[in-house]
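Yeah, one chain of the complex is gone here, protein chain that is, but the others are all in their spots.
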Amino acid sequence: MENKTAFNFKEIQSRPERLAPGHRMCAGCGGTIAVRNVLKALHPGDKAVIGNATGCLEVSSFTYPYTSYEDSYIHSAFENAGATLSGVETAYIALKKKGKIKDNYKFITFGGDGGTYDIGLQSLSGAMERGHDMVYVCYDNGAYMNTGIQRSSATPMFADTTTTPAGSVSNGKPQSRKDLVAIMAAHHIPYTAQTTFIGNMKDLYVKAEKAIYTQGPAFLNIMAPCPRGWRFDAADTVDICKLAVETCYWPMYEVVDGKWILNYEPKKKLPVEDFLIKQGRFKHLFKTGNEYLIEQFQAEVDRRWEELKNKCNA
Amino acid sequence: MAIKERMSGNEAVAFAIKQVNPDVMPAFPITPSTELPQFVSNYVANGKIDTEFIPVESEHSSMSAAMGASAAGARALTATSSCGLALMWEMLYVAASSRLPIALALVNRGLTGPLNINCEHSDSMGARDSGWLQVYAENNQEAYDNFIMAYRVAEHKDVRLPIMTCMDGFITSHAVENITLIEDDLVKKFVGEYEPEHYLLNEEEPMAVGPYAVSNYCMEAKRAQAQGMMNAKQVFLDVAKEFEQISGRKYGLFEEYKLDDAEYAVVGIGSAMGTAKDAIDALRAKGIKAGLLKVRVFRPFPGEEMAAALAGCKAIAIMDRCESYSGNGGPLGAELTSALYRAKSKAEIINVVYGLSGRDVKVEDFENLYGELADIAVNGVKDTQYRYLGLRE
Amino acid sequence: MRELIEIRWHGRGGQGAKTAALLLADVAFNIGKHVQGFPEYGPERMGAPITAYNRISDNEIRVHSNIYDPDFVVVVDETLLEIVDVTNGLKEDGAILVNTSKPKEEIIPHLKGYKGKLYTIDARKVSMEALGKYFPNMPMLAAIVKISEVMDTDRFMDEMEASLKHKFAKKPEVLEGNMKALWMALEEVK
Partner (left out) sequence: MDNTMNSKYKTENINESISWKDLTPGLQIYEAGTSKQFMTGEWRVNTPVIDFEKCKQCLLCVPYCPDSSIPVEDGKRLDFDYDHCKGCGICVKACPFGAISMKEGK
């Protein structure tokens, strides 16, 4: 279950690409970075079936007749990636039992936050609760990007989206984010984790490998910046991720067999406005007179960070 | 040889499932199909079946998981009724367009509004344009036989479409009646192993299912899918012919009962057609030339063939156990009337909505209906061609 | 025997009227009859009045409607006499069987002037004596078999013994009790 080999960045980068180029995701798409690197965590030679909820990724990575997947791939709809892959995994058990297939397969499915936090939550919950040996990866870009930046339950508070526009009497999305990782942990599955793109992405690779090679269901939540929806220059993706982590807006942690583990604690926690100011979707927060909104945002980040630390220290 | 038994429709279909021994069955309980997943779970619990049962959290997930399993290379099935089918709706289309030969044992029950658990065909009729093959049963025997033939049609290389085998909720699913079963080994041989050409778990060849397709591909894809449906007509007949050899029971796209010389015909679907047969016998004894056309295969729709079989009739009542809210009759009424028109039929036609939400239909109801047809044949359709039977006015 | 026998059962949810109807279908099937056994469908709730039906024939049964003019009616719970029109449509050349400890004269007033035969049986007494518990369906089953002449009672007992032996292979005492209940019912129904 544990990755036995030590982390070897160069070896991972030398692995054959499992997400082929030629997909039609936006230039600079964070979701694609998440998918590519999760798939890199598969051991070379291991077979996999990749699932996918409808979303940006799906319409761009399997646009007939072009598939970007080097493995078998299935998409069926928006809200059912969990159920669809659970059917594939069960077929694997059935066919293996009958001796019809010999190879070992891994099962990984991807969904955006719309397909995961919202419309696909029931299907995901069912698949996790039933204990299928699969990994559900949410590339969380915090809105329904495929349909044009509508709010989701993963959208951060005060974000300006096309269904929570900041206006003369609105400050953007009134609610704060749903804590999906906690919901997944509450399923008491063997492995749940949250990460994003930091440094050499060791955190992401280690978690993806654990998720893939842990027997039973696993859930990975990966913050995947969307330059279009968040309104920043794609080239700044590296900075945005770093700031999300250093401000404790996006903590990196995992829940292993019920034990909460904080994987990174900033030496000096940065104010959340450092993260917010980089993104056009929070522009209205920086208007004079709106300082209190940033304070509210900061309070929410602080509260959640303390709560997480308590869970991890318990 | 054949095994004489008595079983309810649900027991019979569960028994067929056991004999066919499919690979994966995701299902969610809903009255009156609930017994099907229960029976299969029991078979699984006692090692009588190799099927992997997935206790999914909704019907949407049953169809999604069935799709995943089917695409992966497994023989998959599910069972449902009414609102359960409605919750699958979106996925019905996706399963069909992905050309996945899933079987769905449907126990017909009305769609909610108001909530009711009894027999009606509004569930499957609503799904009639989803791209699924649809075959209907009059009784437990036909429900059993239809399920045994199901995969042979669905998996046929010229078809490759999912199939819905339908029986009437409660009336068929829960009534114990005589049935003749086929020996396990004969069924096994008849159905055969599922050897898909392409599947996700093919170690030699990766596969991708469910693309986004631009308009320049979509219309062509839909036309190709329609061809599978058209091809299914002949495949249904071929499979039925082979089935006759192991069962001695003959099936066509529809059944004709005393229709050869009939002047007045009823056309309908399901258990009430058995009741109609009793009425026909009584009328025939009085010299009235009554006949019946019972639809078995509704998708593909054998319009031309039915129109030909009805060519000699003076008056026809097309029965719909379903209100389509078109303000113009039910689905069978609409489709068959159009087929009769194309066949230049001179018959007087009425469309009768009956049996909604389990409203009982009796032998005398049919006797009265034939009486009305006799009148219409002479005097023409007086009131409206679209009417209700057994309704309190 | 009549060419087609139609029976309507009245009971309360949980009393086993539906089970009894299905058991009757079973034994009739075992002697080569065509059968139907089905409840009137709806959400089944403990205590609520329920109806179940049997058709038994030498020929194939195609009709799938409920039974409106039964040859026989079985009332598993006499308290239903006051709330359900149990003799509705019942053929005059048929009969009604009521589970009661009361004399027939006390039952007749509840039958809305039904002119056919009335049979009674105290299924509670039979069941308590034979099984030590109140399961009315076995006594009622034996009684209706006898009254309807749907089959020879000896043949019926042989079939029941065979099927109960199979069902209660590991509980010989239950088999014995049930057989006793059937025997007693055949004697007691009047």
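Every chain is named by a letter (A, B and C) in the order it is written, and numbering of its residues begins at 1.
Just so it is clear, contacts are C-beta pairs under 8 Å (C-beta built on N, C-alpha and C of every residue); 3 or more make two chains touch, one makes a residue touch a chain.
All figures in this text were calculated on a predicted structure; none of them were measured in a lab.
K.L.:
What are the shown chains that the left-out chain touches?
P.N.:
Touch partners of the hidden chain, whole complex considered, are A, B.
K.L.:
Touch as defined at the start, partner being the missing chain; which of B:Leu100, B:Val191 or B:Cys313 qualifies?
P.N.:
For the chain that is not drawn, the touching residue is B:Leu100.
K.L.:
Please pick, from A:Asn52, A:Thr67 or A:Asn80, the residue that touches the omitted chain in the full complex.
P.N.:
A:Thr67
K.L.:
In the complete assembly, which of A:Glu129, A:Asp236, A:Asp274 or A:Glu300 touches the absent chain?
P.N.:
Residue touching the chain left out of view: A:Asp236.
K.L.:
Which residue among A:Gln13, A:Ser170 or A:Gln215 touches the omitted chain?
P.N.:
Once the missing chain is taken into account, the touching residue is A:Gln13.
K.L.:
On chain A, what residues meet the omitted chain?
P.N.:
With respect to the unshown chain, the touching residues of chain A are 9-10, 13-14, 17, 19-30, 32-33, 36-37, 40, 61-71, 197, 199-201, 227, 233-239.
K.L.:
Name, in rising order, the residues on chain B that touch the hidden chain in the full complex.
P.N.:
97-100, 160, 197-198, 205-209, 211, 213-214, 216-217, 219-221, 223-225, 228
The criterion applied here is as follows: only the chains that are shown with their structure count from here on.
K.L.:
Specify the contact topology among the chains shown, as one of line, ring, star, complete or other.
P.N.:
line
K.L.:
Work out the mean Cα position per chain and let me know which chain is farthest from chain A.
P.N.:
C
K.L.:
Which integer distance in Å separates the CA centroid of chain A from that of chain B?
P.N.:
Each chain reduced to its C-alpha mean, chain A and chain B end up 43 Å apart.
K.L.:
Would you kindly tell me how far, in whole Å, the mean C-alpha position of chain C lies from that of chain B?
P.N.:
Measuring from centre to centre gives 35 Å for this pair.
K.L.:
What is the distance, in whole Å, between the centres of chain A and chain C, each centre taken as the mean of its C-alpha atoms?
P.N.:
64
K.L.:
Spell out, as numbers or ranges, the residues of chain C touching 2 or more other chains.
P.N.:
Not one residue of chain C touches more than one other chain, so the list is empty.
K.L.:
By the touch rule stated above, which residues of chain A touch at least two different other chains?
P.N.:
none
K.L.:
For the complex, give me every residue of chain B touching chain A.
P.N.:
Within the complex, chain B contacts chain A at residues 23-24, 26, 50-52, 54-58, 60-62, 64-74, 76, 90-91, 94, 98, 200-203, 206-214, 217.
K.L.:
Name, in rising order, each residue of chain A that touches chain B in their complex.
P.N.:
Residues in contact with chain B: 47, 49, 51-52, 58-60, 62-65, 67, 69-77, 79-80, 82-95, 97-98, 100-103, 105, 122-123, 125-126, 129-130.
K.L.:
Touching residues of chain C toward chain B in the complex: what are they?
P.N.:
Contacts found on chain C: 22, 25-26, 29, 34-39, 41-43, 60-66, 68.
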